[in-house]
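The complex appears here without one of its protein chains, the remainder shown in place.
Naming follows writing order (A and B), and every chain is counted from residue 1.
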Amino acid sequence: MSTPRLLDAGIVVTGVGPVSRHAIGRAELAGVATEWSDSPARDEWLRPLDAFDAARRLGRKGWRALPPAARYAMVAARLAGEDARLDADLDGNLVGVVLGTNFAADETVDRFDRAVLAEGVRGISPLEAPNFSINVAASQVSVDRGYRAFNITLIDLFTAGSSALWTACQALEDGRAPVALAGAAEGRPPRQSTEVLAPTLDEGAACLLCLETTDHAAARAARPLGQVRAGAQLFVPAAVVEAPDRLDALTHSLLDGAVRALPAGLSGVDVDVVRPPASARAEAVAAAAIRWTAARTDAALVGGPDGGRAAAQASATAPLRLASQLARRTTASRALVQVVIGPEGHLVVLVLSPTA
Amino acid sequence: MTTAIQQHLDEIREIAAEVLEIEPEEITETSSFAEEHEADSLRAIEILARIEKKYNVEIPQAELPKMVNLRAVYDVVAQHAGWAA
Partner (left out) sequence: MTLVITGLGMVSPVGEGPEAYWQGLLAGVSAPQPITDRPGIPDSHAYRVARADADGSTRDDRRPRCLDLARSAVRQALAGAGLGDTRDSALHVGLFLGTGTGDGEAAEQVRDGRRSAGTDTWWAYGGAARLGDELELTGPVQTVSTACAAGAYAVALAAQSVLRGEADVALAGGAEVVSRPALAAFLRLGAVDPVHCRPFDAKRQGTVYGEGAAFLVLESAEHARARSARPLATVDAGGWSCDGHHLTAPAADGRQAARAGREALRRAGVLPEQIAAVVCHGTGTPLNDRTESRVMTELLGPRAATTPVTAVKSVLGHSGGAAGAFSCATAALVVAHRRLPPVANLDVRDVECRLAISSSPQPVGSGSVLLNAYAFGGNNISLVIGPVS
(Lines give C-alpha, C1' and ligand atoms only; values in the text may rest on other atoms or scores of the structure.)
Protein backbone atom coordinates (compact mmCIF):
# COMPACT_ATOMS: atom_id res chain seq x y z
CA MET A 1 0.00 0.00 0.00
CA SER A 2 1.24 3.48 -0.57
CA THR A 3 1.55 4.45 3.04
CA PRO A 4 4.05 3.09 5.55
CA ARG A 5 2.72 0.52 7.95
CA LEU A 6 3.14 1.19 11.65
CA LEU A 7 4.87 -1.58 13.56
CA ASP A 8 2.71 -3.09 16.30
CA ALA A 9 5.75 -3.81 18.42
CA GLY A 10 8.45 -1.46 19.63
CA ILE A 11 11.64 -2.24 17.73
CA VAL A 12 14.91 -0.45 18.34
CA VAL A 13 18.34 -0.42 16.76
CA THR A 14 20.87 -1.23 19.45
CA GLY A 15 24.04 -1.65 17.45
CA VAL A 16 25.64 -1.11 14.07
CA GLY A 17 28.32 -3.12 12.30
CA PRO A 18 29.67 -1.24 9.30
CA VAL A 19 32.41 -2.62 7.05
CA SER A 20 33.29 -0.27 4.22
CA ARG A 21 36.22 1.55 2.75
CA HIS A 22 35.13 4.57 4.78
CA ALA A 23 34.90 2.89 8.12
CA ILE A 24 35.02 -0.43 9.91
CA GLY A 25 33.10 -0.32 13.17
CA ARG A 26 30.93 2.34 14.72
CA ALA A 27 33.68 4.55 16.12
CA GLU A 28 35.27 5.00 12.70
CA LEU A 29 31.88 5.50 11.09
CA ALA A 30 30.95 8.30 13.48
CA GLY A 31 34.09 10.17 12.47
CA VAL A 32 33.53 9.97 8.72
CA ALA A 33 31.59 12.70 6.97
CA THR A 34 32.34 12.14 3.33
CA GLU A 35 30.37 9.11 2.34
CA TRP A 36 27.48 11.02 0.75
CA SER A 37 29.46 12.16 -2.23
CA ASP A 38 33.03 11.33 -2.97
CA SER A 39 34.67 11.89 -6.30
CA PRO A 40 36.86 9.00 -7.33
CA ALA A 41 39.51 9.18 -10.01
CA ARG A 42 37.85 9.25 -13.37
CA ASP A 43 39.38 6.10 -14.80
CA GLU A 44 38.63 3.99 -11.76
CA TRP A 45 35.52 1.83 -11.70
CA LEU A 46 36.34 -0.46 -8.77
CA ARG A 47 37.84 0.70 -5.50
CA PRO A 48 39.53 -1.85 -3.24
CA LEU A 49 38.55 -2.44 0.36
CA ASP A 50 42.14 -1.99 1.55
CA ALA A 51 41.36 -1.44 5.19
CA PHE A 52 39.84 -4.89 5.65
CA ASP A 53 42.28 -7.38 7.13
CA ALA A 54 40.51 -10.72 7.43
CA ALA A 55 43.19 -12.36 9.57
CA ARG A 56 43.13 -9.47 12.04
CA ARG A 57 39.35 -9.49 12.23
CA LEU A 58 38.58 -13.19 12.02
CA GLY A 59 41.68 -14.88 13.32
CA ARG A 60 43.91 -17.50 11.81
CA LYS A 61 41.45 -19.97 10.36
CA GLY A 62 37.93 -20.70 9.24
CA TRP A 63 37.50 -17.94 6.65
CA ARG A 64 40.00 -18.59 3.86
CA ALA A 65 37.63 -20.68 1.73
CA LEU A 66 34.76 -18.23 2.17
CA PRO A 67 33.93 -15.57 -0.41
CA PRO A 68 34.82 -12.00 0.60
CA ALA A 69 31.16 -11.02 1.12
CA ALA A 70 30.81 -13.77 3.74
CA ARG A 71 33.95 -12.53 5.50
CA TYR A 72 32.60 -8.97 5.54
CA ALA A 73 29.22 -10.22 6.77
CA MET A 74 30.85 -12.18 9.60
CA VAL A 75 32.85 -9.15 10.71
CA ALA A 76 29.81 -6.86 10.39
CA ALA A 77 27.79 -9.26 12.55
CA ARG A 78 30.51 -9.44 15.19
CA LEU A 79 30.85 -5.64 15.20
CA ALA A 80 27.08 -5.10 15.42
CA GLY A 81 26.84 -7.61 18.27
CA GLU A 82 29.71 -5.94 20.12
CA ASP A 83 28.27 -2.49 19.52
CA ALA A 84 24.92 -3.66 20.89
CA ARG A 85 26.78 -5.36 23.76
CA LEU A 86 24.92 -8.58 23.06
CA ASP A 87 25.76 -11.17 25.66
CA ALA A 88 28.11 -13.74 24.18
CA ASP A 89 26.03 -16.42 25.89
CA LEU A 90 22.75 -15.18 24.41
CA ASP A 91 20.66 -18.17 23.28
CA GLY A 92 21.13 -18.42 19.52
CA ASN A 93 17.47 -19.45 19.13
CA LEU A 94 16.60 -15.86 20.04
CA VAL A 95 18.55 -14.24 17.20
CA GLY A 96 17.54 -14.19 13.53
CA VAL A 97 19.49 -13.07 10.45
CA VAL A 98 18.15 -11.35 7.34
CA LEU A 99 20.72 -10.32 4.79
CA GLY A 100 20.45 -8.44 1.55
CA THR A 101 23.02 -8.91 -1.16
CA ASN A 102 23.41 -8.47 -4.88
CA PHE A 103 26.96 -9.64 -5.48
CA ALA A 104 27.89 -12.07 -2.72
CA ALA A 105 28.41 -14.83 -5.28
CA ASP A 106 29.01 -13.01 -8.54
CA GLU A 107 32.78 -13.34 -8.68
CA THR A 108 32.67 -16.98 -7.52
CA VAL A 109 30.04 -17.98 -10.07
CA ASP A 110 32.03 -16.33 -12.84
CA ARG A 111 35.26 -18.01 -11.78
CA PHE A 112 33.62 -21.44 -11.36
CA ASP A 113 31.99 -21.28 -14.76
CA ARG A 114 35.25 -20.31 -16.47
CA ALA A 115 37.05 -23.12 -14.62
CA VAL A 116 34.40 -25.61 -15.71
CA LEU A 117 34.80 -24.54 -19.34
CA ALA A 118 38.58 -24.81 -19.09
CA GLU A 119 39.05 -27.89 -16.92
CA GLY A 120 35.65 -29.44 -16.20
CA VAL A 121 34.26 -30.10 -12.76
CA ARG A 122 37.74 -30.65 -11.35
CA GLY A 123 38.48 -26.99 -11.90
CA ILE A 124 36.37 -26.19 -8.85
CA SER A 125 37.82 -26.47 -5.37
CA PRO A 126 35.46 -28.62 -3.27
CA LEU A 127 36.01 -26.43 -0.25
CA GLU A 128 34.87 -23.41 -2.23
CA ALA A 129 32.08 -25.24 -4.06
CA PRO A 130 29.24 -24.06 -1.77
CA ASN A 131 30.14 -20.44 -2.53
CA PHE A 132 28.20 -20.44 -5.79
CA SER A 133 25.10 -19.99 -3.66
CA ILE A 134 24.31 -16.35 -2.98
CA ASN A 135 23.05 -17.16 0.53
CA VAL A 136 26.46 -18.26 1.76
CA ALA A 137 27.16 -14.88 3.37
CA ALA A 138 23.98 -14.93 5.46
CA SER A 139 24.40 -18.61 6.30
CA GLN A 140 27.96 -18.08 7.44
CA VAL A 141 26.83 -15.42 9.91
CA SER A 142 24.60 -18.05 11.54
CA VAL A 143 27.33 -20.70 11.45
CA ASP A 144 29.81 -18.26 12.97
CA ARG A 145 27.58 -16.73 15.64
CA GLY A 146 25.13 -19.59 16.26
CA TYR A 147 22.14 -17.38 15.42
CA ARG A 148 19.38 -19.89 14.78
CA ALA A 149 16.00 -18.17 14.91
CA PHE A 150 15.87 -17.75 11.12
CA ASN A 151 18.14 -16.93 8.22
CA ILE A 152 16.87 -15.30 5.05
CA THR A 153 18.63 -13.84 2.00
CA LEU A 154 16.98 -11.16 -0.16
CA ILE A 155 18.57 -9.99 -3.39
CA ASP A 156 16.68 -7.27 -5.22
CA LEU A 157 19.02 -4.83 -6.88
CA PHE A 158 20.15 -1.99 -4.59
CA THR A 159 17.18 -2.24 -2.16
CA ALA A 160 17.83 -5.74 -0.76
CA GLY A 161 19.61 -4.51 2.37
CA SER A 162 16.72 -2.24 3.26
CA SER A 163 14.20 -4.98 2.51
CA ALA A 164 16.21 -7.16 4.85
CA LEU A 165 15.94 -4.58 7.63
CA TRP A 166 12.20 -4.24 7.15
CA THR A 167 11.68 -8.00 6.88
CA ALA A 168 13.64 -8.48 10.11
CA CYS A 169 11.54 -5.84 11.89
CA GLN A 170 8.39 -7.67 10.81
CA ALA A 171 9.79 -11.03 11.94
CA LEU A 172 10.47 -9.53 15.39
CA GLU A 173 6.99 -8.05 15.39
CA ASP A 174 5.64 -11.55 14.69
CA GLY A 175 7.44 -12.88 17.73
CA ARG A 176 9.84 -15.07 15.76
CA ALA A 177 12.73 -13.77 17.86
CA PRO A 178 13.46 -10.78 20.10
CA VAL A 179 16.73 -9.95 18.32
CA ALA A 180 17.80 -9.89 14.66
CA LEU A 181 20.91 -8.93 12.79
CA ALA A 182 19.92 -7.47 9.46
CA GLY A 183 21.44 -5.45 6.65
CA ALA A 184 23.58 -6.28 3.65
CA ALA A 185 26.90 -7.68 2.51
CA GLU A 186 28.41 -7.20 -0.91
CA GLY A 187 31.22 -8.82 -2.84
CA ARG A 188 32.90 -7.68 -6.01
CA PRO A 189 30.34 -6.30 -8.48
CA PRO A 190 30.48 -7.09 -12.20
CA ARG A 191 31.83 -4.19 -14.24
CA GLN A 192 28.62 -3.72 -16.18
CA SER A 193 26.67 -3.01 -13.04
CA THR A 194 28.24 0.47 -13.12
CA GLU A 195 25.76 1.25 -15.90
CA VAL A 196 22.80 1.18 -13.51
CA LEU A 197 24.45 1.73 -10.12
CA ALA A 198 27.27 4.26 -10.12
CA PRO A 199 30.36 4.93 -12.25
CA THR A 200 32.63 3.80 -9.42
CA LEU A 201 31.81 0.90 -7.14
CA ASP A 202 33.46 -0.56 -4.09
CA GLU A 203 35.00 -4.01 -4.16
CA GLY A 204 32.95 -4.94 -1.13
CA ALA A 205 31.12 -3.74 1.93
CA ALA A 206 28.75 -4.89 4.61
CA CYS A 207 26.60 -3.34 7.24
CA LEU A 208 24.46 -5.17 9.75
CA LEU A 209 22.24 -3.54 12.34
CA CYS A 210 21.25 -5.15 15.59
CA LEU A 211 17.46 -4.87 15.86
CA GLU A 212 15.74 -5.71 19.08
CA THR A 213 12.29 -5.51 20.61
CA THR A 214 12.07 -2.65 23.11
CA ASP A 215 11.25 -5.16 25.85
CA HIS A 216 14.32 -7.23 25.19
CA ALA A 217 16.52 -4.15 24.91
CA ALA A 218 15.11 -2.67 28.12
CA ALA A 219 15.52 -5.92 30.05
CA ARG A 220 19.24 -5.90 29.40
CA ALA A 221 19.56 -2.11 29.68
CA ALA A 222 20.76 -1.77 26.09
CA ARG A 223 21.34 1.67 24.62
CA PRO A 224 19.02 2.21 21.65
CA LEU A 225 20.28 4.33 18.77
CA GLY A 226 16.83 4.80 17.29
CA GLN A 227 13.42 3.23 17.06
CA VAL A 228 11.91 1.84 13.87
CA ARG A 229 8.33 3.13 13.81
CA ALA A 230 7.05 2.15 10.40
CA GLY A 231 8.09 0.97 7.00
CA ALA A 232 6.90 0.27 3.51
CA GLN A 233 8.01 -1.97 0.73
CA LEU A 234 6.46 -1.68 -2.68
CA PHE A 235 7.06 -1.67 -6.38
CA VAL A 236 6.90 1.35 -8.66
CA PRO A 237 6.23 -0.09 -12.11
CA ALA A 238 7.62 1.66 -15.16
CA ALA A 239 4.09 2.76 -16.06
CA VAL A 240 3.93 4.81 -12.86
CA VAL A 241 7.41 6.26 -13.28
CA GLU A 242 6.35 7.47 -16.73
CA ALA A 243 3.27 9.24 -15.32
CA PRO A 244 4.60 12.19 -13.24
CA ASP A 245 1.30 12.85 -11.46
CA ARG A 246 0.93 9.22 -10.43
CA LEU A 247 4.55 9.13 -9.28
CA ASP A 248 4.14 12.31 -7.23
CA ALA A 249 0.90 11.06 -5.69
CA LEU A 250 2.54 7.77 -4.70
CA THR A 251 5.73 9.29 -3.29
CA HIS A 252 3.95 12.06 -1.45
CA SER A 253 1.42 9.69 0.06
CA LEU A 254 4.30 7.54 1.29
CA LEU A 255 6.14 10.46 2.84
CA ASP A 256 3.00 12.06 4.31
CA GLY A 257 2.25 8.67 5.84
CA ALA A 258 5.79 8.43 7.18
CA VAL A 259 5.39 11.74 9.00
CA ARG A 260 2.03 10.65 10.40
CA ALA A 261 3.70 7.52 11.77
CA LEU A 262 6.02 9.61 13.95
CA PRO A 263 5.41 10.44 17.58
CA ALA A 264 4.55 14.04 18.47
CA GLY A 265 7.11 16.47 19.79
CA LEU A 266 9.95 16.00 17.31
CA SER A 267 11.58 19.10 15.86
CA GLY A 268 11.59 17.86 12.28
CA VAL A 269 12.37 15.07 9.90
CA ASP A 270 15.51 14.27 7.95
CA VAL A 271 14.79 12.57 4.66
CA ASP A 272 17.52 10.32 3.28
CA VAL A 273 16.84 9.61 -0.38
CA VAL A 274 19.15 6.76 -1.35
CA ARG A 275 19.38 5.72 -4.97
CA PRO A 276 21.99 4.69 -7.53
CA PRO A 277 22.92 7.78 -9.55
CA ALA A 278 23.46 5.93 -12.81
CA SER A 279 19.80 4.89 -13.01
CA ALA A 280 17.46 7.39 -14.66
CA ARG A 281 14.51 5.39 -13.40
CA ALA A 282 15.63 5.60 -9.77
CA GLU A 283 16.51 9.27 -10.26
CA ALA A 284 12.96 10.03 -11.41
CA VAL A 285 11.50 8.50 -8.26
CA ALA A 286 14.14 10.23 -6.13
CA ALA A 287 13.26 13.59 -7.68
CA ALA A 288 9.68 13.19 -6.51
CA ALA A 289 10.83 12.47 -2.95
CA ILE A 290 13.24 15.41 -3.06
CA ARG A 291 10.44 17.72 -4.24
CA TRP A 292 8.27 16.63 -1.31
CA THR A 293 11.11 17.35 1.10
CA ALA A 294 11.89 20.75 -0.41
CA ALA A 295 8.27 21.81 -0.03
CA ARG A 296 8.20 21.23 3.71
CA THR A 297 9.75 23.57 6.25
CA ASP A 298 10.15 20.84 8.87
CA ALA A 299 11.96 18.44 6.52
CA ALA A 300 15.60 18.45 5.48
CA LEU A 301 17.39 16.36 2.92
CA VAL A 302 20.32 14.27 4.13
CA GLY A 303 23.54 14.71 2.16
CA GLY A 304 22.98 18.13 0.59
CA PRO A 305 20.56 19.53 -1.99
CA ASP A 306 20.78 16.49 -4.28
CA GLY A 307 20.57 14.05 -1.41
CA GLY A 308 24.10 12.78 -1.89
CA ARG A 309 24.79 10.60 -4.84
CA ALA A 310 27.42 8.18 -3.63
CA ALA A 311 26.00 4.68 -3.93
CA ALA A 312 29.05 2.55 -4.36
CA GLN A 313 28.11 -0.41 -2.16
CA ALA A 314 25.07 -1.79 -4.02
CA SER A 315 22.57 -3.17 -1.50
CA ALA A 316 24.83 -2.22 1.43
CA THR A 317 24.70 1.47 0.52
CA ALA A 318 21.45 2.28 2.33
CA PRO A 319 22.20 0.27 5.51
CA LEU A 320 25.60 1.99 5.67
CA ARG A 321 24.00 5.41 5.34
CA LEU A 322 21.46 4.48 7.98
CA ALA A 323 24.13 3.22 10.38
CA SER A 324 26.15 6.33 9.76
CA GLN A 325 23.28 8.61 10.74
CA LEU A 326 22.35 6.51 13.76
CA ALA A 327 25.95 6.49 14.93
CA ARG A 328 25.94 10.29 15.02
CA ARG A 329 22.48 11.20 16.18
CA THR A 330 22.13 9.73 19.64
CA THR A 331 20.78 12.99 21.06
CA ALA A 332 18.96 14.27 18.02
CA SER A 333 15.33 15.23 18.30
CA ARG A 334 14.65 14.78 14.62
CA ALA A 335 13.13 11.78 12.91
CA LEU A 336 14.79 9.98 10.05
CA VAL A 337 12.97 8.71 7.00
CA GLN A 338 15.04 6.66 4.62
CA VAL A 339 13.65 6.25 1.11
CA VAL A 340 15.59 3.61 -0.79
CA ILE A 341 14.99 3.41 -4.52
CA GLY A 342 16.29 0.66 -6.77
CA PRO A 343 17.01 0.89 -10.49
CA GLU A 344 14.43 -1.80 -11.27
CA GLY A 345 11.42 -0.30 -9.48
CA HIS A 346 11.84 -1.53 -5.92
CA LEU A 347 11.15 0.98 -3.17
CA VAL A 348 11.65 0.62 0.58
CA VAL A 349 10.84 3.23 3.20
CA LEU A 350 12.04 3.04 6.80
CA VAL A 351 10.73 5.49 9.40
CA LEU A 352 12.82 5.96 12.54
CA SER A 353 12.50 8.19 15.54
CA PRO A 354 15.09 8.99 18.16
CA THR A 355 14.55 7.06 21.36
CA ALA A 356 13.63 8.86 24.54
CA MET B 1 61.17 -46.02 5.97
CA THR B 2 62.42 -45.23 2.51
CA THR B 3 63.00 -41.63 1.45
CA ALA B 4 60.31 -41.91 -1.22
CA ILE B 5 57.66 -42.82 1.30
CA GLN B 6 58.83 -40.10 3.67
CA GLN B 7 58.72 -37.55 0.89
CA HIS B 8 55.18 -38.49 -0.11
CA LEU B 9 54.07 -38.42 3.50
CA ASP B 10 55.54 -34.95 3.94
CA GLU B 11 53.88 -33.70 0.76
CA ILE B 12 50.50 -35.05 1.80
CA ARG B 13 51.00 -33.64 5.29
CA GLU B 14 51.66 -30.24 3.71
CA ILE B 15 48.45 -30.46 1.66
CA ALA B 16 46.36 -31.59 4.62
CA ALA B 17 47.81 -28.85 6.83
CA GLU B 18 46.94 -26.19 4.29
CA VAL B 19 43.37 -27.42 3.91
CA LEU B 20 42.88 -27.87 7.64
CA GLU B 21 44.49 -24.47 8.27
CA ILE B 22 47.01 -25.80 10.80
CA GLU B 23 50.80 -26.20 10.96
CA PRO B 24 52.17 -29.38 9.31
CA GLU B 25 53.87 -30.35 12.58
CA GLU B 26 50.47 -30.66 14.24
CA ILE B 27 49.60 -33.62 12.00
CA THR B 28 51.05 -36.97 13.01
CA GLU B 29 50.66 -40.13 10.99
CA THR B 30 47.77 -41.24 13.16
CA SER B 31 46.18 -38.03 14.43
CA SER B 32 42.51 -38.04 13.44
CA PHE B 33 41.59 -35.39 10.87
CA ALA B 34 38.01 -35.23 12.07
CA GLU B 35 38.48 -35.42 15.81
CA GLU B 36 41.81 -33.72 16.34
CA HIS B 37 41.96 -31.30 13.42
CA GLU B 38 38.29 -30.32 12.95
CA ALA B 39 38.03 -31.70 9.42
CA ASP B 40 34.52 -31.83 8.02
CA SER B 41 33.34 -33.63 4.89
CA LEU B 42 34.10 -30.61 2.69
CA ARG B 43 37.69 -30.36 3.88
CA ALA B 44 38.11 -34.09 3.40
CA ILE B 45 36.98 -33.82 -0.23
CA GLU B 46 39.28 -30.83 -0.67
CA ILE B 47 42.29 -32.83 0.58
CA LEU B 48 41.37 -35.59 -1.85
CA ALA B 49 41.01 -33.11 -4.71
CA ARG B 50 44.39 -31.50 -4.08
CA ILE B 51 46.08 -34.89 -3.88
CA GLU B 52 44.49 -35.92 -7.17
CA LYS B 53 45.77 -32.74 -8.78
CA LYS B 54 49.28 -33.04 -7.36
CA TYR B 55 49.85 -36.68 -8.26
CA ASN B 56 47.60 -36.72 -11.30
CA VAL B 57 45.60 -39.69 -10.03
CA GLU B 58 41.91 -40.34 -9.78
CA ILE B 59 40.64 -41.51 -6.43
CA PRO B 60 36.95 -42.41 -6.10
CA GLN B 61 35.02 -40.49 -3.45
CA ALA B 62 34.02 -43.88 -2.05
CA GLU B 63 37.54 -44.01 -0.56
CA LEU B 64 36.88 -40.92 1.56
CA PRO B 65 35.62 -42.75 4.67
CA LYS B 66 38.95 -44.57 4.85
CA MET B 67 40.98 -41.37 4.73
CA VAL B 68 40.81 -40.60 8.43
CA ASN B 69 44.44 -39.71 9.11
CA LEU B 70 47.72 -39.10 7.30
CA ARG B 71 48.81 -42.72 7.20
CA ALA B 72 45.41 -43.86 5.90
CA VAL B 73 45.46 -41.19 3.22
CA TYR B 74 48.93 -42.27 2.17
CA ASP B 75 47.80 -45.88 1.87
CA VAL B 76 44.83 -44.98 -0.31
CA VAL B 77 46.90 -42.72 -2.55
CA ALA B 78 49.70 -45.25 -2.79
CA GLN B 79 47.24 -47.88 -3.93
CA HIS B 80 45.68 -45.68 -6.64
CA ALA B 81 48.96 -44.09 -7.75
CA GLY B 82 50.69 -47.46 -7.88
CA TRP B 83 53.41 -46.42 -5.46
CA ALA B 84 55.48 -49.40 -4.34
CA ALA B 85 54.84 -50.26 -0.74
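In this text, a residue touches a chain if its C-beta (ideal position, glycine included) is under 8 Å from a C-beta of that chain, and two chains touch if they have at least 3 such contacts.
The structure displayed is predicted, hence computed values, not measured ones.
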Shown chains contacted by the missing chain are A, B
Of A:Ala69, A:Ala138 or A:Ala287, which residue touches the hidden chain? A:Ala138
The one of A:Val116, A:Ala218 or A:Ala280 in touch with the missing chain is A:Val116
Logged for chain A, residues touching the omitted partner chain are 1-2, 5, 92-93, 96-97, 102, 109-110, 112-114, 116-117, 120-124, 126, 129-130, 132-136, 138-140, 142-143, 145-157, 160, 163, 167, 170-171, 174, 176, 190-193, 195-196, 232-240, 250, 342, 344-346
On chain B, what residues meet the omitted chain? 40-42, 45, 49, 61
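Going forward, only the chains that are shown with their structure count from here on.
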Using the average of all C-alpha atoms in each chain as its centre, how far is it in Å between chain A and chain B? 43
Which bits of chain B are touching chain A when the two form their complex? 19, 21-22, 42-43, 45-46, 48-49, 52-53
Which residues, counting only chain A, touch chain B once they are in their complex? 60-62, 64-65, 122, 125-127, 129-130
